[in-house]
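Missing here is one protein chain; the remaining ones are kept as they sit in the complex.
By letter and in written order, the chains are A, B, C, D, E and F; residue numbering begins at 1 in each of them.
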Amino acid sequence: MNTLIGLLIAIGAFFSIIRLIQGPTTPDRVVAIDTLNVIITGSIVFLAFLFKSELYLDIALVYGALSFLETVVIARYLEGKK
Amino acid sequence: MKKFISTFLTLWVIWIALTNFSTPELLTGLVVSLVLAGIIAKTVDYEFGFSVIPKVLKFVFIYVPVFIVEMVKANFNVAARVLNPALPLNPGFVKVPTKLKGNVGKLTLANSITLTPGTLSIDADDDYIYIHWIDVKGETPEEYQKYVSGKFEKILGGIYE
Amino acid sequence: MMKRVIAGLIVIVLGIFIFTSLYAPKSSEGKFFPEFGKANLSERVSDKFVKKNVTGDNGEVVYKETKDPESGSANMVTSIVVNYRSFDTLGEVTVLFVSALGVGLLLSGKSRMKFKTPPNFILKSAVRVIAGVILITGVYIFIHGHLTPGGGFPGGSMIASAVLLFYLSDDEFKTKMKSFKLLEGTAGSLYLIFGLLGLAYGGYFLYNFLPTGTVGELFSAGIVPIIYIFVGLKVGSELSNLISDFLSEEGK
Amino acid sequence: MALNTLILFILLGGLVTYAVSKFNDKAGAYLTILISVVALFVVYTLKDSAGEVLNVFTYGNYSLDLVTSSYAWFFSIVMVIVYAMVSFFNPYWMEKVIHPAAYNLFYVLSLGGTIGVFYSKDFLTLFIFWELVVWSSMFIIPLGKSRRASVVYYGISTIGSFSMLYAILLLNSKYGTFDISTTVSKMAEDPNFAVLFFFLIVMAGLTKLGIFPFHTWLPIAHGNAPHTFSPVLSGGLVKMGGFVAFLMTAVFPTFKVFSNHFQIMGHPFENYILMLLGGISIIIGTLMAIKQDDAKRLIAYSTVSNSGYILIGLALTDQTAFAGGMMHVFNHAMASAAMFLAFAAVAYRTGTTKISELGGLIKKMPVTFAAYLIAIISLAGIPPMSGFASKWLIFQGLIRKGNMFIAFAAFFGSVGSFMYVFRPLAGAFLGQLSPKHEDVKEVPFLMQIPMLIISGLTLLYGVYPGLMLRYIAKIQEVVGIKPIVIDGFKVMTPNGMWDSWIVTLVFGAGFIVATILYFVLPKSKSVGLMDTYTSAEFIHDPDLYHYSANYYAPFERLYANHPSVEKFYDAIALRVKELGQLVRTWFFNENPAFTVFWISIVITAIFMWGDKI
Amino acid sequence: MINPILLIAIPLLFAFLSVMFKTLDKTLLIIAVLFNAFASFALQQGTIIVGGWKPPFGINLVVDQYAAYGLMIVNVVFALAVLTSMSSIKKYSTVLLVSLTSLNGLLMTGDLFNLFVFLEIASISAYILSTMTKNYKGTFNYIILGALGSNLYLLGIIILYATAGTLNMADMHAKLSGINSDVLLLALTFIFAGFAVESKLLPFNGWVKMVYGNTNDLNGAIFASAYATTAIMVFGRLFTQILVVDGTLKTIFLTIAVLTFVFGEIAAFAQRNVRGILAFSSVGQAGLIATLFLSGVTGGAMMQVANNALAKLIMFTIAGAMFVYTGTDNVEKLQGLFKKHKLIGFGFSVAALSLVGLPLFYGFYVKVFALSTLFTLKSFWIPAFILFASLIEGIYYIRMLVKLWNPGEEGKESKDEYTTKLSLENTFAYALLAVVVAAFIIYVSFNPEFITQGISNYLSNIAGGM
Amino acid sequence: MSAIGYILMIIGALFYVLGGLGLYRMPDVYNRLQAATKATTLGTFSLVLGVGIAQPAWFIKTLLIVVFLTITNPVGSSVLAKASYIYGAKPFKLVKNELDELYNKSRGDENADN
């Protein structure tokens, strides 16, 4: 069961990475990063379940916050580029 | 003062959610929340009165179920489009009027719009929410509102006056 | 183009040498660089850190049971960062301190920089809601640095993230640099003063002179969480100042 | 006063002089006279002292000691005479130099240094005093006409002194001593090291003497130093190089240490190389002196030539030539000091030393003229001046050994010296007086004193060379060379005998006859420079019509585009500079990629070659 | 006896306080530098354990005579540099305090990673100090190369840690012989390359010209005197006491050091600006001292460290002042400047002559000592190179001094009328520094034992077993 | 309890797949955003709550995470949509544009093109 969940998450991440690589425009890649970050945040929570360690939940929260920040920063940067 | 207390309580609740109910944690949380609330109360938007309890109940039991249903619908819509990219596309950027005044209310509405079928909030100003809509229906803002946010506007209007 | 080819060649040759030296066929003598995943802790100083056995008087350490092990932190990375090698951390704090200071010296604008486009209203509203969560999480993280994977640096960064979000979402927002400076200075001074208190009480600078309590409790590990609070506040205020400086420009 | 006290007295005296000069530079200059004269008297009293060891001070682990000896006395008395004589000029130069106090300080310090050099017991002491002299004089030179001169002087001196330093430190690590006499006893047992040691040390002597190919600093430095310091440089400091050459050839001594080395014309090849360099220096010095317009540069080149004589004499290490070389140390010191002083006097009154700008000063400055005349007679090796004696002795040695090339060089130098010493005589003192110099007067009496004394000494030792040769014989005995034989006015050599008294009488008679004729015969009319009878043309630029302009022009054209070591050195300096710029571009580029490149390359190279640790 | 940790703690505490009490920043700086300067003479020697964890587990400070020697020099020159150039401090007091902290840490630390941390603090402070003259290109270059160097160093010590399991210097020294030679080569090369950037060895030192060549009266002295001393003393500690290299690797490192001083001096020879000359001269000196360390002439190297620190303190302060007050440091444009400022010129000249190693100056004693030791160690080429380099060094220093003292066109008498119209301000402080330090140089020139005593004690200690 | 948890987790993971696919298959950046946000938000919602239900002791904390992500993820998308628009990402097809009037003031005359 855990393997299945892991596999599905990986597939989702895989498609995001394809988009990240393909682009074709910068906004496309940024959207891919954003999506990937959300998937990673979820996976960290899943890892907490997998390792039976609550500690990963804290990490997920921090990761979620930082990836949101990252998205906003990149967005501001894109706007700056016109 | 109202701002301070609201902020303090919010922060304390989050602290408790982060930790557990042991005495040292509660005490630490109390101190931290008090200090932090003192610093940020004016900068953040946590302000509520005693009416907060029925509002929360309304939010959880009326808004959230509707929202979840809409979100699931939205995902089926996405699935359909992913599996069949030939579905009709009639995309456009349109502005949807809203009567909600508070920041939090508008935020909730905007997020709700994003998570429901075919629409994505882009920005907002005092009277409108600007969205990207995959399949634009209607011609006037009032018509847009009916399709896009009518349901939420009504519920949220009762919560965020 | 030629430059790129040459650079590529140099880098490839360099890489080949690194690989062959690190993972050489084990024909020659002496200790080798351990293969990935085959680190042998028992041959490293960290073995004693893990067992909390540097002073050599502990047997087994059990979570929420063992009282007063030499370093009371459940998080062994934290016990290294704020106890066994606390001196490094003091230096690390100083690094951030001085680079923030440098940025401030160079970019000493009075008014804050405006972005080319007005901020997103949705974002602005969202930040005013989630900032509280981020801030309290930051504080939570540095206060629990000895128990969970976190500590002063991630905690401080969370605080600064909140500040940065405010800056990005609100053109009018500006932190009170002076208060942050005060906080930064106070936190730094307190770190040092605690270090000197250790010198006074225990004879060693940065000595953990408080009882370390039971492993895993909030109130445990002696000065470790206290130091991490200072570090968190210091890092938070420094990064915030850094952000303010970066987003400032000469007054118009 | 003991020797070490004297040196401390001089060094401290220098500081006092400096302080005094700060308040009154003239007073400071008079102090330099006082100190030099005191030094002269004290050194004179050491004439017969030998083997007395005195400590100067302890320097870290090293004790710096002096020891008295006859040869040290000989060199130091020559030096102190020059310093004492020149010091009389100092008061008149105070307003002409930009840093009068510093001038006085370094004048006195360099004097102290030279005495230390000659009396050093060990090589370290010698080296320290040597360098004290170098840097003291190095600070005086740029007060004159050229800043570059000081740098060239420092550079070439330092090539020599660092080579000496290398040798003496190597010596110390090998034998645990710097002591000169101890070293000498070790060298015979270690002839291979001895060769290296010999050349490294003698290099210092060659640079200082201005021997080819290190002669280039002389015209630049002597020619551009303050007029009062050029006589010290040329007459005095150059002789420090002679002293080192003397140490190496005579005290070392080469004829013993190198006795079974490869021989050329009966000399160990080491000695022959020195002689060869001496010969080349004579020729180059002579040729270059002839074409100089500036009297100071001219005298400087003559010093190159005369240093060649000294070196040849010392390198021959035989009974007569060696004595000649030693005597020439004195003779050249006096002659060049007198010549430079004469031109310092000229410059004091006229502001220039360029021959083409001068003329006819004989009537205005007769004492100066006389001093110059006596000096050049001595330098050209014409009896009855002392220069004749030394050159004659050197010739004797050369001819006896059948050393034809060197003998030719020496002969060429003698003939050439007529040409170059005559040019300033004719150009500056004889001929027409330049209109600007109508008001020129003879220099003050204080400045005449040294010129008179030096002329007197030159005449004295020319008439009675035995006075000095007897002392030189003593030195020869000390170092183990067969001493020269003196009998009254007669100098005995294996090839023959020379009676200076008779020669003097002959030349004295000739001189008297010539003088009488000069006054008795009708005089040619003296023509003013601007008086033109030939045409109606008006002369705008008198300088062009001055007859000393292009004096030796036809001769000069013979070697107008000669190859020169100067150009070679300039090319080296230019290459070093270019290399420096290259280093800057490659290694210190504004683009960090350059450095990253080098870092990567070096790391890779280490991985490639550093296989064994 | 003062606990050496205070040399780190006090300036750092004051640094933190100075951001809280902005108006007191200069006062705090002065108190701290004075405290450190005096305290460095009364240090309690031995191993100081931080945090109470015995080595090799915790971090310890090693304050032997070697470290104490470096501490004295660095703290004194730092204090002198700061006190002389008060007007240039401006907003930089806190950075200066941090920089002082880091230099003390570097000299004392007994832990390889802690060394990295202090190295970074020192570098970052230096990057910031280098912006004083607003030459941001130099700063950028310095940052890129400094960061590259630090990362290489870090990579090296991590390889060592992974293999030997320790970060403590003494422990590492003991375990070094057990490490496979390929791995050791890799690690030592990275460490050397990384540290060579800070120690200014060619060709790792591309930043030096732009940073040292663009200094004012304050940061030049701090860099060339305090930083240079620290970097080279740590270099000596690392490669002659901890990570002792031998065989081919030693030959390679030695070659790099020798090339550094030869090329450094040659590059200086080609310069026309005072600070440019001094910059390359500093490169040359770093190479010279590194050569002496690597050849085993520890005593000579230490003496030259003092000589260089004192000389560069005066010269960089004055050169910086020239630039600050006249807007140029071109020798031609400043002809005769010392004629106007005699005491400053005196100090500058004494410093230069001592650095060149003219007899009767301290540098000569050092040269004699170092070359003699090299000869006893059967090294014959290195002394020749040293002498060749000092010949060039002498030439360019003399060329500079002569022009600064004696204004005049070639071929004309040196006269007042050619003296530059430019002049310095604040001359009292500069003159005081110049005279005091020059007097000290002259004192040790005649009494070299004063410095040598400490070194020979140290050397006899290590001979007796570490 | 753990069965429900697992079901929610699998659903969540499936929505991640959907999100990825949407990102991959949709024609322009706005449509990609639409698909990805909806799917990943619901996916996270489901996955995290699944974990909270499977480990009841963590429930409150997972709820906090869910709330947090449900706020930030859509907002992030809005922010990116605006940035893409200003950057000049061309919509696949456009029948109506009322967004211009909001940004015209700030963008001035410059015509964006990628």
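Heads up, the rule we're going with is that a contact is a pair of C-beta atoms (placed from the backbone, for glycine too) under 8 Å apart; a residue touches a chain by one contact, two chains touch by 3 or more.
Here is the rule we use: contacts and distances are computed from a predicted model.
Visitor: Going by UniProt, what is the name of the one chain that was not included in the view, given "Sugar ABC transporter ATP-binding protein", "phosphoenolpyruvate--glycerone phosphotransferase", "Multisubunit Na+/H+ antiporter, MnhC subunit" or "Dipetide transport system permease"?
Guide: The chain we cannot see is, by its UniProt record, "Multisubunit Na+/H+ antiporter, MnhC subunit".
Visitor: Since one chain is left out of the picture, which of the remaining chains does it touch in the full complex?
Guide: Per the touch rule above, the missing chain touches A, C, D, E.
Visitor: Which residue from E:27, E:47 or E:151 sits in contact with the chain not drawn here?
Guide: Touching the chain that is not displayed is residue E:151.
Visitor: Hey, which of C:81, C:164, C:199 or C:227 is the one touching the hidden chain?
Guide: Candidates C:81, C:164, C:199 or C:227; residue touching the omitted chain: C:81.
Visitor: At which residues does chain E meet the chain that is not included here?
Guide: Touching the chain left out of view, chain E contributes residues 113, 117, 120, 124, 127-128, 131, 135-137, 139-140, 143-144, 147-148, 150-151, 154-155, 158-159, 161-162, 167, 213-214, 271-273, 276, 328-330.
Visitor: Contacts of chain C with the missing chain: which residues?
Guide: 3-4, 7-8, 10-12, 14-15, 18-19, 22-23, 34-39, 41, 44-46, 49-52, 59-64, 74-77, 79-81, 85, 88-89, 91-92, 95-96, 98-100, 102-103, 106-107, 147-149, 151, 153, 215-216, 235, 242, 245-246
Visitor: Mind listing the chain A residues that contact the chain we can't see here?
Guide: With respect to the unshown chain, the touching residues of chain A are 51, 53-55.
Keep in mind that, in the parts below, only the chains that are shown with their structure count from here on.
Visitor: Can you check which chain pair, B-C or B-F, has more C-beta pairs in contact?
Guide: Pair with the higher count of C-beta contacts: B-F.
Visitor: Just how far, in Å, is the C-alpha centre of chain D from the one of chain B?
Guide: 100
Visitor: Taking each chain's centre as the mean of its CA atoms, how far is chain D from chain F in angstrom?
Guide: For chain D versus chain F, the centre distance works out to 94 Å.
Visitor: At which residue positions does chain C touch at least two other chains?
Guide: 17-18, 21, 116-117, 120, 122-123, 126, 129-130, 133, 137, 140, 144
Visitor: Which residues does chain D have that touch at least 2 chains other than itself?
Guide: 603, 607
Visitor: Within their complex, state which residues of chain F touch chain B.
Guide: Those in contact with chain B are residues 15, 18, 21-22, 25-27, 30-31, 33-35, 37-39, 41-42, 45, 60-61, 63-64, 70-71, 74-75, 77-78, 81-82, 85, 91-100, 102.
Visitor: What residues of chain F sit close enough to touch chain C in their complex?
Guide: 64, 68, 71-72, 75, 78-79, 82, 86, 103, 106-107
Visitor: Contact residues on chain C for chain B in the complex?
Guide: Residues in contact with chain B: 120-122, 124-126, 128-129, 131-133, 135-137, 139-140, 143-144, 166, 217-219.
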